[in-house]
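First the structure, which I've put down as structure tokens, then a few questions once you've had a look.
Complex shown without one protein chain; remaining protein chains in place.
Entry: subunit A
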Amino acid sequence: MTATFSPTGRDTYVGTARSRVDGPAKVTGLAKYAGEFAAPDLAHGYVVSSRIAKGRILSIDTSDAEKVPGVVKVLTHENRPRTAFLAMNYRDMVAPPGSPFRALYDDKIHFSGQPVALVVAEDFETARFAASLVRVTYEAETPATEIAELKDLAYDPPKKRSGIKPPPEPWGDADAAFDGAPVKVREDYRLAIEHHNPMEPHASTVVREGDGKYTVYDKTQGVANSHGYLTAVFGLNKADVRVVNPYIGGGFGSGLRPQYQLFLAMLAARDLDRSVRVVLTRDQMWTFTHRPDALQTVSLGAGPDGALQALKHDVIQETSRYEDYQETIPNWSGVLYRCDNVAMSYRLAQTDMATPGDMRAPGAVTGVFAIETAMDELAQATGQDPIALRLRNYAEADATAGGKPFGSKELKEALRQGAERFGWARRNPEPRSTREGRELVGWGMACGIWEAMMQQSSVHAALTPDGRLELGNATGDLGTGTYTILTQIGADALGLRMEDVTVKLGDTRLAEAPVAGGSWTAASSGTAAMRACRDIAEQAFRLARGLDESPLANVEFDRVVLEGGRIAVADDPARSMALTDVLRKAGVERLEATGKAAPDKDHAKQFESYTHSAIFAEVKVDEELGQVRVTRIVSAIAAGKILNTKTARSQILGGIVMGIGSALEEESMLDHRLGRFMNHNLGEYHVPVNADIHDIEVIFVDEEDKANPLGVKGLGEIGIVGTAAAIANAVFHATGKRVRHLPITVDKILG
């Protein structure tokens, strides 16, 4: 175990602020995305979407569409080629229990916007025009999409989703303790349904390579997942399918599972024996996954000093009729706070919508909003300072894991540093106490939490005599900086310059790696990269030592350092050789190694691993007109070692901005009579614009963690978790009005 990547004991690149190595390619347009790859025989598919949410297709008339010159074929459930029969073949790596949706499978309609036909034409415009001529008649049934009306049908999911923690068994007697508690808070909380809406719409380009081989460019967070799906569904040999996705124009979880455009593109490519691209429209981005609606009730019983005596967190979450999608919602309450009487529940209710899916910090965004708002309500009810209340109930061990200690938890320090930076001590606790001109000013805070996870991963490394290192694996860079941090790790581990390191990602021909998600990429692929580079270093050392008149003769590996492109004896730097000379003199064309990483089981037996944050928000509210501005956010993050302070800060900033959107703006609005989202465009589905964003400050608190050799915990999700609660708590402090149903729009301030 080492604290640095460089064997010199000090890293040149890791831990510093570095711009993204893929930045120039992206801003100059050289970076190609899934819908931009082409082939000479490329045909274009355009999806026809169902206008009803439930029922069946009575007829599809494609005759007018087929008459349009340039139309190749219209695929529907009536003429689709056969694909795998069993539902299990459609279950991807991260699928929840159930039978995944199959496009064009039969006449049944499961959700509004379901694909009912694919028009394939010689060009996109022709396909789009012809799609408008496909006439579908339906027999519609009344859909059910409002979970508040389906509560009585809620059930415990019989099969648990892999990797998702169900609520732990209750401990103590939460009901009795709540009834007997001197101070009680019991409230309902709800977030709006949100859609991921990455800038890049979902797209797949299937290129027919001949001999039954395909190269597939898919908008995915994990090429391996798309690869496994395609081979299982279409009965293809693994070696005959290559899935590539070097860049992702935002994912937020929407690219974790293979989506229907991938299925349709391959279906058409196989049927027509030519290359096919299918790109979804922006409104079709509302037709396959979303952050699920959930009804939450949090019950807190406490003593007059705020010490928790009872904690209940009950959740009913929406899922589809064909899959039991699960995420971890209530458990966070039991991880964050120490309490002797705890009961948490999590049930599902089926609606006539597409299966919901993971969206940035799935479950935590939802559950932590509820508990952190409830804790603010308890602070108010007991007259405690919100930070003091959290410290009073601070959990030093994870009660949901049998009291296992945390591997590291610098939340107290995050609270201290965040509060100091924000100026929390100057806060007048009285709601409505501060006014600036026409605006009420409110300060609120909340904590955030996310699991620090690791997955099996591997990275291949190759060093060539020109002194260049190439690292590669199949994981994706979601725009978060994976290319960059792996470059930094490679450069420091082998004493090279970042310019000498090339990283390749998102290709099933590269070393195996998991989907990019869950904040595990830096820990998993970073560790594998470090190990691959160590292996290369050791090989280079052995080559060097074996050379005639080697300056490294009789030296052991642990005495050498790699620095400035040279391998040298640590305490005798005059004895050194350039790496390029080592390879050239040894007559080696390349040194190769594959580094592997996996969760440390011994560590996991002893410790629980989480990232934490303390978020402080200032809002200014024009109460008369219902206008809320988030004028300041300080987010103090405890997430282990920070590999790149620039990309890390950007990740947290992005999470915070998304949290502001969740708090104030984001809302997919359902017409429950139609079972259809109505504001399905970026003009009417509001995400924050520049004018909504003011000062955001990110603090990284020192935290040493040993769950992996890098000490890295991951940053993809923690920035968003708790942000909405901090804002809602600030709105309460400003106005005295508690909004428990996000987003906090004008009407909720006026009402």
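Note that in this section a residue touches a chain if its C-beta (ideal position, glycine included) is under 8 Å from a C-beta of that chain, and two chains touch if they have at least 3 such contacts; residues count from 1.
Heads up, the rule we're going with is that contacts and distances are computed from a predicted model.
J.: For the chain that's not shown, choose its UniProt protein name out of "Phosphate-specific transport system accessory protein PhoU", "Glutamyl-tRNA(Gln) amidotransferase subunit A", "ABC transporter permease" or "Aldehyde oxidoreductase FAD-binding subunit PaoB".
T.: In UniProt, the chain that is not shown appears as "Aldehyde oxidoreductase FAD-binding subunit PaoB".
J.: So which of A:R161, A:H460 or A:R676 would be touching the chain we can't see?
T.: A:R676
J.: Using the definition of touch stated at the top, determine which of A:D11, A:E439 or A:D492 touches the missing chain.
T.: Of the candidates A:D11, A:E439 or A:D492, A:E439 is in touch with the missing chain.
J.: Decide which residue listed in A:L86, A:A425, A:A574 or A:V689 touches the omitted chain of the complex.
T.: A:V689
J.: Applying the definition given at the start, please give the residues of subunit A touching the unseen chain.
T.: Residue positions of subunit A that touch the missing chain: 49-51, 112-113, 125, 128-129, 132, 283, 437-439, 620, 622, 624-627, 629, 664-665, 669-671, 673-674, 676, 678-681, 683-684, 686, 688-692, 745-747, 750-751.
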